[in-house]
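Attaching a single structure in structure tokens format; questions to follow.
Removed from the display is one protein chain of the complex; every other protein chain stays in position.
Right after this comes subunit A.
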Amino acid sequence: MNIRCFQRNFSAAFPPLVPLQLPSPMETHLWYILPDEVKNSALLNQYSELLSPCERESVSRMRGDQLKKRALLARALVRTTIARYQTNCQMNPRSLRFRKNLYGKPEVEWRNEDNFNPPPLHFNISHTSAMIACGVTVNVPIGIDIEEKQRRTKNNIIAFAQRYFSPYEVKVLTAISDPEVQRQEFIKLWTLKEAYVKALGKGFSAVPFKTFTIRFRDTTMRNFHPPESSVSEESDIVVESSEDPTDPANNWRCALLEVAGSHYGAICMEKDRIAGENAPPKLTVWKTVPFVEDVCVSGTDAVLVLGGIIEQ
């Protein structure tokens, strides 16, 4: 009998967590919480019990109740989601440990115990005032970013793009005459660029936004997909690095979504060479309230693929 497993199950305070199957290679699992749907203070207290003292302190330092709630839900989402993917037995979400890599990207710190093979999970989170999202992959790093569709910038969009985006991207944005469409395309581009930098995990300064270009590219393969798969009809999304034209950006796959009708979401993941480059990446999306319910929303109106070749 696995004693460690028994100890981890002995957490009388929490309802059981429904275990999850790991994503397959080249598959992303995306989990999101809508904070406005989580109002039960007993539930929020349970979430608080999951956090490490350090995390709880960080939450308490956030200025204002909404920000505190957001921070709390983000940690609760990460802990419960990762705990559910354990292959051997149920892990207590409270006992997970996290650290930051050399550049500040959060990752799980697996304990080195006998007979424990940690799943090769990668995750990344993003949140706005109205949504908290967590993307999960196996084997390959992932970055995600979400923004509210209605997000407005304080600065002029073109001035901002000229300062931070690549020349090609500035050209694309400048060419859009409708200010509302321009604003939307700016937000989409921002989320894609953020997701790429977060996927790389080396920090904003290692890959300044100006040094790479995100572009939408029409693919010629669109007409050849079998009718039963709901593959996006949109263009592929390509990342081109101006600093190293010999290719590192070609290792990364990006997808752009509209989520819950209210947010743009970008996902960027490294290609899994072993799984085969030509398999289209898959995506499964759940709206969740940890400990309470999961609703799979893939293939519904809650998830629209706006760009990138990805199957739901």
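One rule holds for everything that comes next: a contact is a pair of C-beta atoms (placed from the backbone, for glycine too) under 8 Å apart; a residue touches a chain by one contact, two chains touch by 3 or more; residues count from 1.
Assume contacts and distances are computed from a predicted model.
S.K.: There's a gap in the complex where one chain should be. From "MAK16 protein", "Acyl carrier protein", "GRR1-like protein 1" or "KCNK2 protein", what does UniProt name that chain?
M.R.: When "MAK16 protein", "Acyl carrier protein", "GRR1-like protein 1" or "KCNK2 protein" are compared with UniProt, the left-out chain turns out to be "Acyl carrier protein".
S.K.: Of the listed residues A:K100, A:K171, A:R217 or A:R273, which contacts the missing chain in the full complex?
M.R.: Considering the complete complex, A:K100 is the one touching the chain left out.
S.K.: Out of A:L43, A:M62 or A:I158, which is the one that touches the chain we can't see?
M.R.: A:M62
S.K.: Using the touch definition up top, pick the residue from A:E147, A:E169 or A:E270 that touches the left-out chain.
M.R.: Checking the options A:E147, A:E169 or A:E270, the one contacting the hidden chain is A:E147.
S.K.: Considering the entire assembly, which residues of subunit A contact the chain that has been omitted?
M.R.: Per the touch rule, subunit A residues meeting the hidden chain are 61-64, 67, 100, 102-104, 127-129, 145, 147, 151, 153-155, 159-160, 163-164, 190, 194, 203-206, 208.
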